[in-house]
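All protein chains but one are shown in place.
Labels for the chains are A, B and C, by order of writing; each one numbers its residues from 1.
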Amino acid sequence: MIPTARTLLISCPDRRGIVAAVSQCVLEAGGNIIRSDQHTTDPIGGIFFMRLEFLYMDAPADDSDFTRRFAPVAERFAMDWRLVRTGEPKRMALFVSRLGHCFVDVLWRWHSGELPVKIPLVVSNHPDLEPVAAQYGLPYHYLPIDKTNHLEREAQILDLLEGEADFVVLARYMRVLSPSFVERYSGRIINIHHSFLPAFVGASPYERACERGVKVIGATAHYVTEELDAGPIIEQDVVRVNHRDQVADLKLKGRDIERVVLARAVKWHVEDRVLIYGNRTVVFI
Amino acid sequence: MIPTARTLLISCPDRRGIVAAVSQCVLEAGGNIIRSDQHTTDPIGGIFFMRLEFLYMDAPADDSDFTRRFAPVAERFAMDWRLVRTGEPKRMALFVSRLGHCFVDVLWRWHSGELPVKIPLVVSNHPDLEPVAAQYGLPYHYLPIDKTNHLEREAQILDLLEGEADFVVLARYMRVLSPSFVERYSGRIINIHHSFLPAFVGASPYERACERGVKVIGATAHYVTEELDAGPIIEQDVVRVNHRDQVADLKLKGRDIERVVLARAVKWHVEDRVLIYGNRTVVFI
Amino acid sequence: MIPTARTLLISCPDRRGIVAAVSQCVLEAGGNIIRSDQHTTDPIGGIFFMRLEFLYMDAPADDSDFTRRFAPVAERFAMDWRLVRTGEPKRMALFVSRLGHCFVDVLWRWHSGELPVKIPLVVSNHPDLEPVAAQYGLPYHYLPIDKTNHLEREAQILDLLEGEADFVVLARYMRVLSPSFVERYSGRIINIHHSFLPAFVGASPYERACERGVKVIGATAHYVTEELDAGPIIEQDVVRVNHRDQVADLKLKGRDIERVVLARAVKWHVEDRVLIYGNRTVVFI
Partner (left out) sequence: MIPTARTLLISCPDRRGIVAAVSQCVLEAGGNIIRSDQHTTDPIGGIFFMRLEFLYMDAPADDSDFTRRFAPVAERFAMDWRLVRTGEPKRMALFVSRLGHCFVDVLWRWHSGELPVKIPLVVSNHPDLEPVAAQYGLPYHYLPIDKTNHLEREAQILDLLEGEADFVVLARYMRVLSPSFVERYSGRIINIHHSFLPAFVGASPYERACERGVKVIGATAHYVTEELDAGPIIEQDVVRVNHRDQVADLKLKGRDIERVVLARAVKWHVEDRVLIYGNRTVVFI
């Protein structure tokens, strides 16, 4: 019998005995812990986070049995928790505009098996990238947006997503989402911003980086919140630039960083490695 | 009462129930786990490594009580284990030759409180760096070594270390230690090699890097084993170079990498974050 | 009139007066220098390298006039030199095997206008990547190679390249080329090797990196010479790994490095930024 893997995610007020209670419970449910990460914001009065991968070793996976055993532990420690099937693909809706580098990169990683996701649909406010979606046989919903139809369009998009998508990736999608949309997919919308936030929040970061004469440029993948480019950061990286680099060069160099930063963030999200607390993330990698 | 911290280090054959047993034992001994890291080389039949920091919360630390409770667990799982007082300084013997950049850097970090070590003595085969040791009031043993007196000198050095040093740092010490010396301090001698091993094992790595025309150079901190520059790697890092860099430039750029790589390795060693298995390391950072 | 750009590449024994003579000649030919890079291996008795971009400002480009003026300068200083039309696409033959990540990446960069190349043909010893080539309408020559037909196949490939390709990119092509093939395209075959050379020359570098327990892995783009993985290095980069990374993880992390390192090397090659001397390169970026 091939062992079946599960990932258990926990957050709760930190106090003594959590690890013992959780690990005992996993043991009794027939599980063998193969990886465990934990973090506490403060051992006295802080929040405790745990991510645990285990295998059901001897018997078929029985998540209802596990849940029955785990419920009292969870209650005792006032836990937020989730049990997920390790490696099970999540359904990712891709939002794009005109620039295709992040889109193509995500698609390629998905197609080559690097990202355990399903892609039920692509949404765009421009028709440009439809041929790319078509290459992979993906439905491409071209929904042009302007000031007059913004909320109506979002309602249409929400309809499309309903029951189809677990999370949303903004792969250089250049429209700001409304607060109600963000609220609906809270903690489940990943954006790639083309600067090392909090520098250059908002529009035209490469132009402003060039003007400021910075010697590094960066990219930031973050969860979208109501405030623009201010949500919890999942991943960042940078690349060196110099006085020779014009805006066009920054864009070119930036592309490679945007792609890998977004790819890492998406991978960690679908592997349930990212936990949000307040405006920060714990990333168990 | 200020809680007292302990670090528990474990390695054993991986099997089910280790985490539950260990965490239960810590709980019963009055400990609150504040950090825990684990790694398995293979969930089925592999080796399990664990590093756990806990606080004695309510009562004075009683390590003999802990040990009494833990002994049967350790026996049951055939564990190698150690309990250490978190943050307690280790005694570090520094070996140097002529080049002072790593030496000065380690001294400064020690002096500024960044490295929790004591430095009982400095050993050198050259007199050059004695003034630096003197600035900090450190005993400097100048023991010139040549082919005729090599083993005799090592015997003298071993006498100096006996009961005085917990581990040895070769801060650009340019003599190869004999197998018996290495054996005596197995897993407790850290060397900084000025290349990204396994490239450029042995003498003159910068000269050879320049000849080969590489575009990055690096530094490697590793535990010393009998085979030259082949021991378990603790840390590595690199820096970009280009066609303009002559050997002298590589040495200059390399210095900065050597210093930080060595400093990280020493810090992780004294904080008991590094576990050796075969010729590799697990580094819990 | 839009100014026409030219790139002038020079190497010669270093002596006084080269820059003055060259820049005077460009001036008299109606050129305005917009970028100039130079390097000398040694101001006394070394080799001098220069790369110069200029614009014909006032009159139509007249390269034969330039050549007539420049010939005596070149002779006087015993120069190797070339004048190329800046930005003119070079014809790149792509060689691939089974792994598609570098192939797809190069294609995407070409397609998006990032790489000024034409791709007359793709050669492979496996059929796997034919669909990818087909997506872009590129001829894909599937030529399976074994020990018995190696030289015959190479002869076929040389026929395909003749008059069609300016240079060859081995995008994870897993066959060693014969010395005569290498000789035929000397300084014009770029390979991407999946390690930071000179570490892990030859087969299975990720497996060997994992065994050695390194803390960084890398990729190296180099010109192919007769000796395996020993040719002039164009570009290298690395990424951090840790004890958790199995061989499969190294391969995944390595992919992203391989792609960008190869892309940079190809870009610099087609922009005539790379000059070879002995077994090293001068890269004017």
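To be clear about the criterion, a residue touches a chain if its C-beta (ideal position, glycine included) is under 8 Å from a C-beta of that chain, and two chains touch if they have at least 3 such contacts.
Keep in mind that this is a model prediction, so the values were computed, not measured.
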{"item": "Touching partners, among the displayed chains, of the absent chain", "value": "A, B, C"}
{"item": "Option from C:V26, C:V117 or C:I145 whose C-beta touches the chain left out", "value": "C:V26"}
{"item": "Residue among A:L83, A:M174, A:A199 or A:L228 touching the omitted chain", "value": "A:A199"}
{"item": "Interface residues of chain B (partner: the chain not displayed)", "value": "100-101, 104, 108, 112, 114, 135, 252, 256, 260, 263"}
{"item": "Residue numbers in chain A that touch the chain omitted from display", "value": "39, 196-200, 211-216, 218, 232-238, 242-244, 279-283"}
{"item": "On chain C, residues whose C-beta touches the chain left out of the figure", "value": "15-20, 23-24, 26-27, 31-38, 40, 43, 55, 57"}
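The criterion applied here is as follows: only the chains that are shown with their structure count from here on.
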{"item": "Rounded Å distance, chain A centre to chain B centre (Cα mean)", "value": "36"}
{"item": "Per-residue multi-chain contacts in chain A, two or more chains", "value": "none"}
